[in-house]
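Note that one protein chain is taken out, while the other chains of the complex remain in position.
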Amino acid sequence: MMFLVKAEVGLKRGHFDPEGDVVAKSLRDLGFSVGSVRVSKAYTIEVDARDAAEAKALAEEMCRKLLANPTKDDFMVEVLLIEGRTD
Amino acid sequence: MMFLVKAEVGLKRGHFDPEGDVVAKSLRDLGFSVGSVRVSKAYTIEVDARDAAEAKALAEEMCRKLLANPTKDDFMVEVLLIEGRTD
Amino acid sequence: MDLRKARACILRVGGTNCDAEVRVALEELGLRSDVLHMNWLEKGRLSEYQLLVFPGGFSYGDYVRAGAVWGKKVLTRIRRDLERFVEDGRLVMGICNGFQVLVEAGVLPGGDGSFSTTPRAVLANNKSAKYECRWVFLRGEGSQTPFARRVGNGETLRVPVGHGEGRFLSESEGVLQELIRSNRVVFRYSRPSGEPAKGAYPFNPNGSSYDIAAICNRDGNVMGMMPHPERAFFGWQAVGYGGPQGPADGRKIFEGIIDYIMEL
Partner (left out) sequence: MREGLIRRVSEDPPIVAVDLREAEDADLLEISRGMGLALSLPEMKAIKEKFGRPLTDVELQTFGQTWSEHCIHKTFRGVVETESGAVEGLLKTYIARATRELDRPWCFSVFEDNAGLVDFDNGHVIAAKVETHNHPSAIEPFGGAATGVGGVIRDILGVWGEPIAVSDVLCFGPLDIGYSELVPGIKHPRYIYKGVVAGVGSYGNNMGIPNVSGAIIFDRNYTGNVVVYCGCFGILPKRSYIRQTMEGDLAVLVGGRTGRDGIHGVTFASTDLPEESEGLRSAVQIPNPLVEERLRRAVIRVRDGRLASGITDLGGGGISCATGEMASRSGLGLIVNLDNVKLKEGGVAPWEIWVSESQERMLFSVPSRNLENTSRIFEDEELEWCVLGSFNSTKRLKATYRGATVCDLGLDFLYSPPRIKRRAVRVETAPRPLMLEEPEDLASEILSLLSDPNVGSREGVVRTYDHEVRGATVVKPVQGESGSHNDAGVIKPLKDSWVGVVISCGINPFYPDPYWMAACSLEEALRNNVAVGGRRIAILDNFVWGNPEREDRIGSLLRACEACYDFAKAFGTPFISGKDSLYNESPMGPVRPTLLITGVGIIPDVRKAVTSNLKAAGDPIYLLGTTKEEVCGSAYLRSKGVEGGDWPRVDPSVSKRVMNALTKAIDLGIVAACHDLSDGGLGAAASEMVIGSEEGIFLDLGRGLMSTSRNDFAVFSESAGRFLVEVRSGSEETFEATFEGLPVRHVGEVLREGALRIQDLKGREHVLEKADLLRSWRGD
C-alpha cells in the first residue's frame, strides 16, 4: 500500500543556521518583526509499506541513510495519509 | 507576544521537481520502494504578533513577499505554539 | 553622448562575485565603470550613470531562492530611483544572478506600468538538479533591444553559463506568449546549427521554457540573461570554443551597449 510520508530534516539546535539568519534579516528589512528563523527541508515521499507504522519506520531509515546526517541534523517523520484516503 | 510559526513553501502541483526526482532515484538505489518525492522548504519563524491569527496572517504575507514565488510555489502556514507554552 | 563622459554602475551586495570581470569588459570598450555596494548608493546617485549592471554571483548565499533576497532589497532600498532610471531609457543589465534579481524584483518581465508587484516569472532550479558550468549556443531572436543590436536575427553566439537555478518559467502561458509576440525574448538556447534547442539537454542547459536564455522589458532597455557574456569577451577566454585568436562572441553584447550610449 502506498503511504504519503513527510520527513522534515533540519539542523540540530545549537548549530548556527546561516540560511535562517539571512532570511530573518531580510524579513526584518521588509518590515516584519521577527526573532530567529530556522530553515529545514521537508520531503514528501510516497512509500510502499504494509501499514502506517512500517511506512514511518522506513522513512526514518531513509533519513538515517540519506536525507539527514544524524551528527548535525534532527529529523521528524509523520505519516500524512494512506494514498487515496485522507482520513 | 512571540509566536512560533511554520511556513512551508513547496512547488505547485504539476511543477516538475528536479531535486525530488534525484532524491527518489537515490532512495530507490538504496533499495527503498518509493514513488515520487517532493521537496519543500520549511521556515520556522518567531513572529511578534498580538494573537495566533495575526501571526498566521503575517507569516502568509512573508510568504507572498519573500519566501514563495507565485509562479512556481505554494505555501502553507501553521502556528506551532505561543512562545513559552506548548499547548 | 561622448563615451568618455558616460559611466556604468556595477552593483554588488554580499555574495556578488562577477563584478570585476564585467568591469574589465566595459572598460576595455572605453566605458568607465564603478563597482558599488548597494548600501553606498545614496538617493539620486543612480542618475550619474548610463548603465546599471546587476552582475552574477550568489547574493545573500542565494538563500530562499536565487536572487530573491537581493531582489526584495532592491525594492525596499532603490525602487524609486531604479524606476526613474528605467523610465529615462537608461540601460539595465542583469547577468545570471542579476537576471534572477531583476525577475524577483518584478522588473522583468515587468508589469503593465513598469515593475510588477509580484514576480511574474521565476528562474527555477535546473532540470538536471545540478549546477551547470558549460558553454552554450545562443540564438539571437531579432529583438529590438540595444543589447542585441550587434547580433543578427538567427545568429548564434557561443557563451558559457554557470548556474544552478536558470530554468525560466513564466507565471502563465499568457505571459510567455506575450513575451514572444512582443519580441522580448532576446536569446534562446540553440544547437550549434542555430536551431532552437527545443528543450534538448545539454543545448538547453536548464530546461527553460521556450529555450529562453534572455529577455528584455517592453522598451528593450532592461535585459536579463543567464549566460555570462563577460566570460566570452576576449579570445583567450574561449580556448576550445573558438579562441584564442580574435574577440569572443559575448563582446557583441557589450558593444551594443556602447553603441547605444554613444547615440544618447
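Each chain carries a letter (A, B and C) given by its place in the written order, and its residues are counted from 1.
In this section, contacts are C-beta pairs under 8 Å (C-beta built on N, C-alpha and C of every residue); 3 or more make two chains touch, one makes a residue touch a chain.
Note that this is a predicted model, so its numbers are computed, not measured.
When the omitted chain is restored, the residue from C:P160, C:G207 or C:G220 that touches it is C:P160. When the omitted chain is restored, the residue from A:L11, A:L27 or A:A49 that touches it is A:L11. Remark: the omitted chain is touched by one listed residue; of C:M1, C:A200 or C:V239 this is C:V239. Residue positions on chain C in contact with the hidden chain: 14-15, 17-18, 20-21, 24-25, 37, 39-40, 56-58, 60-62, 130-134, 160, 162, 164, 192, 202, 228, 230-231, 233, 235-237, 239-241, 244-245, in rising order. Counting the whole complex, the residues of chain A in touch with the unshown chain are 11-12, 14-18, 22, 65-66, 69-72.
The rule we apply is simple: only the chains that are shown with their structure count from here on.
Chain A and chain C have Cα centroids lying 35 Å from one another. Taking each chain's centre as the average of its CA atoms, chain B and chain C sit 31 Å apart.
Multi-chain contact residues of chain A (touching two or more other chains): 23, 26, 30, 39. Of all residues in chain C, those that touch two or more other chains are 64, 69, 72. Here chain B touches chain C in the complex through residues 15-16, 18-19, 21-22, 41, 64-67, 69-72, going by the rule given at the top.
The touching residues of chain C, counted against chain B in their complex, run 64-65, 68-69, 72, 104, 118-122, 124-129, 169-171, 207. Put simply, chain A touches chain B in their complex at residues 2, 8, 10, 20, 23-24, 26-27, 30, 32-48, 58, 61-62, 65-67.
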